[in-house]
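Every protein chain except one is present and positioned as in the full complex.
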Amino acid sequence: MRILLACLLALLFAAPLRAETAAEILSANAALVEKASRQTIAPVIDALGASGDPTAAQVLEAWGNKALGIRKSDGIFFLITANDGGYALTDLIGAPAGQAAKSDITELKPNAGVRGMIATALVQFTLSDPDALKRAAALESIAKDPKPEALAPLRAAITNESDAKLKAQKQRLERLLTLRFEPDSAARIKAIDSFGADLGLDLRAALNPLLATTKLAAAETPTTNIARELKPGRDLTEIEAYDLLVSANLAPARLTIEAARTALIANLVNGAVAGVPLADLNTQAARDRAYTALEAAGTVPQAATDDEAAAALKAHHFYDIYTEPDAAVTTAAASALQYIGHKVAAMQAADLALDGLSLASIYFLAAIGLAITFGVMGVINMAHGEFITMGAYTGYVVQLYVPNYTASILIALPLAFAVTFAVGVTMERLIIRHLYKRPLETLLATFGISIALQQILKNVFGTQARPLTSPAWLDGALNLNDVVSISYIRIAIFVLALLFLTFFLWLMKRTRLGLEVRAVTQNPTMAASMGINPDRINMLTFGLGSGIAGIAGVAIGLFAKVTSELGTDYIVQSFMTVVVGGVGNIWGALAGATMIGGLQKMIEFLNPSNTLAAQTYMILFIILFIQFRPRGIIALKGRAAGD
Amino acid sequence: MKLTRRSLLASGIAAMALPRMAFAAGETIKIGVLHSLSGTMAISETTLKDTMLMLIEAQNAKGGLLGKQLEAVVVDPASDWPLFAEKARELLTVSKVDVMFGCWTSVSRKSVLPVIEELNGLLFYPVQYEGEESSKNVFYTGAAPNQQAIPAVDYYLEELGVKKFALLGTDYVYPRTTNNILEAYLVSKGIAKEDIFVNYTPFGHSDWSKIVGDVVALGADGKKVGVISTINGDANIGFYKELAAASVTADKLPVCAFSVGEEELAGLDTSNLVGHLAAWNYFMSADTPENKAFIEQWHAYIKDEKRPTNDPMEAHYIGFNMWVAAVTAAGTTDVDAVSDAMIGQKFPNLTGTVAEMLPNHHLTKPVLIGEIRADGQFDIISQTEPVPGDAWTDFLPESAVLEADWKDLKCGMYNKETKTCVQLKSNY
Partner (left out) sequence: MTRSFLIRTPSLLIFIACLALFTIGVTLAAHYGLMSTSFVKTLGKTLCLCLAALAMDLIWGYAGILSLGHMAFFALGGYMIGMWLMYARTEEIVVASLLNSGLPATPEEIQQGIASQIFGVVGASDLPTIWSFAHSLPLQLALVVALPGLLALIFGWLAFRSRVTGVYLSILTQAMTLALALYLFQNDSGLRGNNGLSGLQNLPGLDAVSQDSISLWFFWASAAALALAYLTLSWIVSGKFGSVIRAIRDDEARVRFLGYSVEGYKLFVFTLTAIIVALAGALYYPQAGIINPAELAPIASIYLAVWVAIGGRGRLYGAVIGAAVVSLLSSWFTGGRAPSIPLGFMTINWVDWWQVLLGAAFVCVTLFAPKGIGGLFDYFTGLHTPDRKGAPLGPDQGSLQEKEAIE
């Protein structure tokens, strides 16, 4: 009788999943499928995978790609393709089944978790699929969610792999799975050793779980795989250690202030607790006294005192225990990880240096225009930030009309130069020219221009951020290995910064214009008497500085936001760059940018959870630095800073 | 000379001190709209001002309220926090509005709170926020943390199997509080403290390469990593661009944002971001007749077919309609009567369920999780039943003992253990 019942039950439970074809499985579990959750959908996916139905793979694939739908009227599943009139339907066997309106079909949208499970189920079909892309996807799916079951099919699929690259991937994956799931200890150690000092994130991801530990408190040494013994006070605080004891039921809980309070209130008799008047209980000492009195009277349970707690800690040992029982494997993994760790640390330093270099080049690019107007001409241009913004907006406007991203960037760069050059020259002619003898007032006048320009940009383009998209060949990043990588866009900015540096040096040292600029800045009267028109030179120099700011704007807009406040974020930083580096010298700006960028990344590295603090300390450092080197890193003789 | 200046100034003062006197005679119900129309927050808040004007216009077309027309009084606090308090006082004492709809940032709300409580005004606050507050004079129509953050984390834990979390946020009170709550919640769910990486960045941060690199490196110990982003505003653009550049796909490393909606994605090319997540109580792509009608009404009003709708707009939609219903039920616009009538009001939201105003002045809201699509909209992949908003989170010990109930307890900060009302006015 009981056996019969059990059989019946088994049948009942198995029934929905015993269906033969994919269509039957789906319709039998329609409710589950429609609201698919990773928690509940596993039986359906497994059944589809094990059904043996040749269409199952196709159905799973469609489901994962959000191309499976249910007709609302009768609950039948179809493969759907969106078109103008709604969806073109194909039934699960692959025959066209007509057309349906959008409102008649419920499109299935499995979430990422379910899609991951579908991909795992598809692995068995696609690991040896003729399509190399599908094989690669199958490998990625295994790598993302490594499971012991994947080991056997993966090994089977290695020998027949024709693509050399995929074969190498498969072999690597096989070794990664082996070191985690293979029952044979020797094979695992061999797999671990085979990697050497590989920097792959996947290797560390496979090794680290082997070394996962849990904390354990015990009176005697346990027989499990011990990672190390912990000393209270050194490896973990005494409070943590005692909490471990309490949670392992090896010691009584300590008395909390709250619990003592509650106990006191509960034992309040005639306005006093254990003889201590209520009014006196306004200090912790008095409360402790009252509680001790209650303890002595036996009305409240004994709480662990500090001495008892210390004795309990003494009487027990604390361990980190590996969850992996095989000591040989953990030793091999630990030494492998240690070896990798040294290399990773070196690579991280390299990555940090790259980040710093990249930030430096951004600061340099933002500041180079200023290095010209401020450094060479001595004009404080507070509207420099708005020139950067204008450059970025120019890029945005060009992209509105030129949809090809590559072409639009190539047009935007010179156009941004032209626009900001024109604005800069206009500004110089109308305003700054009158203020050369009053530098502080230039500061204020250009600030006026800055707020006016910023508001005009806001009125024209709105406060909403505008898209400025980089061409596809600048997408992605250059990955030297899994630790060191840098995005192409940052490399491009770096190259641009270098270009400008060379351009500037060439212009100042090798051209007639540069010679005249230097002459005018050194002594305008003398230069004028030598036949140079100082007005024209000043105008051109200022225009040049502004124009470069425009180009910097396009570059900055590509990797950050394009809003009217874009430039404001860089203006103070740019001034600092120029001042720290040393005024009047392009090398100074370069040194300043390198120092600020590098230092900022260093501080970020030391305090990774608070980027804001890094910026604060950076500025503090700059303030202090200027106190000790008021003329900057590279101080010019003659044209003194701060005269 | 001085006299001239003085008299000039005096006449200027007279002109300023007596604004809008002419309006006093009209038989209208006045609605204050307190949203920044200039400054940094204008980008988000102007939309809400337009939403309010649209709703008021529609209500007037239906015949107004209590037989009177509604009149919007729009002021501009210019993203300047002290100015919020000043404008609120002006609205209440000079313009004598019956209700206000406004504020976006937490700091603007904190600035306005003492003024509203002092003058017994009424404010509808439409934005998701950090909770830990319940004022007698404010109705919170945005999400509390348990209506956005907790369900999103549940989704990560249950559906995506995430075992390690990176909580990235802008350094201000909403991300700080949310992340504190999430940390406590995750620890209670068995995630070790070492497996939670927290980072705070300044407003408008743009240099994300190191942080993205750090997050990717979290995967080194073989646990699946998920990012919870409370990064605010413009900074998101640089962040997502860096994610795309670092080829961080949603499959490998999902990012779930609480402050990124349809509006923010407009500043980005989303084709590289497909599959990353956002958690809200509303998405424009919600497929219901109410939502379709709302979007049509919005596009007709704003005369731009491309303008997206977003979550705070829905909050104003619900808040305004509930207020109309409460005024109708109370038969007056008196603040106390309307506040009492508000509790228990029900109104269908735009995603197919019904919102109810709870005694703690928060709404019940369904939590929707959406995946970013290539067209800048969201695919809704998960929708819960309406979750009651919790003013004081249950996941932090110091606030778990607190409760807000303006119906029976008449207290916004009630200590359940000592059974006392900690304070009647808000902690601003």
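We just call them A and B in the order they show up, numbering each chain from 1.
One rule holds in what follows: contacts are C-beta pairs under 8 Å (C-beta built on N, C-alpha and C of every residue); 3 or more make two chains touch, one makes a residue touch a chain.
Not measured: the values here are computed from a predicted model.
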Touch as defined at the start, partner being the missing chain; which of B:Arg89, B:Lys252 or B:His299 qualifies? B:Arg89
Of the listed residues A:Leu281, A:Val517 or A:Ile586, which contacts the missing chain in the full complex? A:Leu281
Looking at the full complex, which residue from B:Ser134, B:Thr177, B:Asn281 or B:Ser382 touches the chain that isn't shown here? B:Thr177
Of B:Met52, B:Val97 or B:Leu113, which one is in contact with the hidden chain? B:Leu113
Absent chain, residues of chain B that touch it: 1-2, 5-6, 9-10, 12-13, 16-19, 37-38, 74-76, 78, 81-82, 85-86, 89-90, 93-94, 106-107, 110-111, 113-115, 118, 132, 171-173, 176-177, 180-181, 200, 202-203, 393, 396, 398-399, 415, 418, 420-423, 427-428
Which residue numbers on chain A touch the omitted chain? 261, 264-265, 268, 278-279, 281-284, 287, 380, 431, 434-435, 437-441, 443-445, 447-456, 458-459, 572, 575-576, 579, 610, 612-613, 615-616, 619-620, 622-624, 626-628, 630, 641-643
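One rule holds for everything that comes next: only the chains that are shown with their structure count from here on.
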I'd like the Å distance between the centres of chain A and chain B, where a centre is the mean of that chain's Cα atoms. 26
Chain B-facing residues of chain A, complex: 37-39, 66, 109-114, 116, 140, 144-145, 201, 204-209, 351-352, 355, 358-359, 362, 462-467, 469, 475-477, 483, 485-490, 556, 559-563, 565, 569, 601, 604-605, 608-612, 615
Contact set on chain B toward chain A in their complex: 40, 42-43, 46, 155, 158-161, 171, 197-202, 204-207, 209-211, 213-214, 216-217, 219-223, 234-235, 237-238, 241-242, 244-247, 250-252, 254, 263-264, 266-269, 272, 275, 369, 371, 379-382
